[in-house]
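Taking it in order: structure first as C-alpha cells, then the write-up.
Complex shown without one protein chain; remaining protein chains in place.
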Amino acid sequence: MRSGRVEAFSDGVLAILITIMVLELHPPAGTGLEDLRHLGPVFACYVLSFVNLGIYWNNHHHLLQATERVNGLILWANLHLLFWLSLFPFITSWMGERSFARVPVATYGVVSLLAAIAYYLLQTAIVREHGLDSQLAAALGSDLKGKASPALYLAGILISPVSRWVTLGLYVAVSVMWLVPDRRLAPLAEHDAPRPDADAGPS
Amino acid sequence: MRSGRVEAFSDGVLAILITIMVLELHPPAGTGLEDLRHLGPVFACYVLSFVNLGIYWNNHHHLLQATERVNGLILWANLHLLFWLSLFPFITSWMGERSFARVPVATYGVVSLLAAIAYYLLQTAIVREHGLDSQLAAALGSDLKGKASPALYLAGILISPVSRWVTLGLYVAVSVMWLVPDRRLAPLAEHDAPRPDADAGPS
Amino acid sequence: MRSGRVEAFSDGVLAILITIMVLELHPPAGTGLEDLRHLGPVFACYVLSFVNLGIYWNNHHHLLQATERVNGLILWANLHLLFWLSLFPFITSWMGERSFARVPVATYGVVSLLAAIAYYLLQTAIVREHGLDSQLAAALGSDLKGKASPALYLAGILISPVSRWVTLGLYVAVSVMWLVPDRRLAPLAEHDAPRPDADAGPS
Partner (left out) sequence: MRSGRVEAFSDGVLAILITIMVLELHPPAGTGLEDLRHLGPVFACYVLSFVNLGIYWNNHHHLLQATERVNGLILWANLHLLFWLSLFPFITSWMGERSFARVPVATYGVVSLLAAIAYYLLQTAIVREHGLDSQLAAALGSDLKGKASPALYLAGILISPVSRWVTLGLYVAVSVMWLVPDRRLAPLAEHDAPRPDADAGPS
C-alpha cells in the first residue's frame, strides 16, 4: 500500500489541529491593552502547542518521506498518534485559561508523553516493515531525541506537584530540542524526491 | 472520471470531522482531578467516534484504491455517506454530555446505522460500475462484516429502552470487529500501486 | 499556471465549509425525543445547505477538470465564489435557529443568488481563457440551468414577504434541478483523465 494517502490524511488532520486551536483564543470582552495582557497565559500556551504540532508535522513529514510502503499496523499506529495529537487543542485551552494550574499542567505533560510514545510506536512499526538493516533504520540510528522526549515529559509530570515552572521549563526544553530539524532522515528523502536540477548530490 | 478527487475530498471531510469533534471536549471550569473525571463520558464517546471515523477512513481508503472509475451515482453515494458521518460530532457530543441517556444513545445508533447503510450503498454502486465479475466484487466476497454491522446497530437501537449498557456494548463490538483492517481489498490495492521495490508480489 | 492547486485549495475550503456547518447543530440540553424534534428546522436547513455545497463541489469539480490553465482573473473569480459559499454556515444557522423567519429566509436567497452569480462569472472567466470555440464552451452550450438558478433565487427573494414557504420551495427546486450531475462536461473530463482500462470510449 502506498504511503501517499496516509501522508495526505495526516497532513490534513495536523493542519486542522494547528489551526482550530485559535478558536480557543477568544477575543476579550474589553478593548484595552490590559485585556490583551490578560490573554498572556492563553497565548503562551498557544505558541507552545503551535510549535509542538509544527515539530510533529515536520518529523512526520520526514519519517513518511522515507517510508516506502505501509501496512495495516502502520495505519493504526498513525491514527493512534493522531488521536493523542487531537487532544492538544483541549489541553492547550485548559492550561491557558486556568493560568498554568497544577493539574492542567500535568495533564499537558501526560498527553505530550502519550503522543511521544505513539510517535515512537509508529516509527517502530515502519522500521519493522522495512527491516532492521534498511536505510531507514540506519538513518534513525540510536534515536537519542526520540528516547529523551518521553523521559523529559515524565520528569515534568512527576515534578509538577513541586514546581509547575520547572515542569513548564522541561516542556519548553523538549520543544527547543526538536526545533532543530531531524537531519538523519533528510538524505533519505532526497533520494526519493526527483529534483529539477538533478545533478548528482551526495547521499 | 478519475477517483482521485473523490478520495481527496472525502479524506478532507473525514480529517475535519475526526478533528473538530475535539471542539466539543470543552475544558472544565475547575482545575482539579475530579474535573477531569467528570469528563469521563464525553471522553469515552470521543474515543468511540474517533475509532469509528478512523475505521471509515481506513475502509473508504481501501475501497477507493480498488476503484478504477467513478460516475455520477458514485459521487452522490459518497456524499450521502459523508452526510451521515458528518453528524458524528453532533451525536458524540449529545451522548457524552448527557452521560449516555437513553434517547441520545439510541440516536447514536440510528446515525451509525444510516452511515453503515450508506457505506453499503456506495460499495454497491462501485461494484455495479465495475461489473459483478470484476476483481473488486470477487474481493468483497460475501461481505459478512458489512452485513453484520447494520444488524448489530439495529439490535442496539431496539435494546436501548431495556438496557443502554447492552446497546453501548453492541456499538463497541461493531468497532472492535472492524478494527481488523479489511484484508479482502488489500491485494487489489497492491496491484494498482507502484511500489519502489517492485518485485512481483503475490496477488 | 496549472489548475491543480486551485482545485486542491477549493476542495479544501468546500470540505471545511460542508463540515463545520455541523458545529452549528448544537446538541439539545434535554434528552427526550421532543428535544430532537425541536431541532427539525435547524436540521432541515443543514440538509439543504449540505446538498447545495455538495452540488457546488460536484459542478466545480467538473468545471475545473475541463480547465486546462488558469490566470489571475480566474484565481480571483474562484476566491469570489468561495467567499459567498463561506457564508453558508452563517445563513444556514440563522435560518434554522430562527425557524424560517422572513428576513433570514430572504438572506439565504441573497447569498445563494450571489454564489450562483459568482459561479457564472468563474465559468465565464474560464471560457474566455480557453476561447469561445473551445471544447469547454461547446460543452457548456446554452447553460440553461446556470441561467435558471439566479432567476429562481431572485424570484424566491421577491416572494419572501408574501410567503416564506413558496420561497423555500423555490430554493429546494433549484437544488433538485442540480442534483442531476452536469453531463455536459463529463465527456471532456474523460478525455483528460487516463483510465486504467483505456479502451476508446465515445466522447
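When the chains are written out, they are named A, B and C in that same order, and each has its own residue count from 1.
Assume a contact is a pair of C-beta atoms (placed from the backbone, for glycine too) under 8 Å apart; a residue touches a chain by one contact, two chains touch by 3 or more.
On a predicted model such as this, the values are computed, not experimentally measured, just so you know.
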Contact set of the excluded chain (shown chains only): A, C
Candidates C:31, C:58 or C:93 - the one touching the absent chain: C:93
Where the unshown chain meets subunit A, residue by residue: 7-8, 11-12, 14-16, 18-23, 25, 27-28, 31-33, 35-36, 47, 50, 54, 57-58, 61, 65, 179-181, 183, 186, 189-190, 193-197
For subunit C, the residues touching the chain missing from this view: 1-2, 5, 8-9, 12-13, 16-17, 20, 23-24, 68-69, 72, 75-76, 79, 82-83, 86-87, 89-91, 93-94, 97-98, 101-104, 107, 192
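In this section, only the chains that are shown with their structure count from here on.
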Pairwise touch network: line, ring, star, complete, or other: line
Self-contact between copies subunit B and subunit C, residue sets same or different by half: different
Distance between the centres, which are taken as Cα means, of subunit C and subunit B, whole angstrom: 26
Interchain centroid distance [CA atoms averaged], subunit A/subunit C, Å: 37
Subunit A: positions in contact with at least two other chains: none
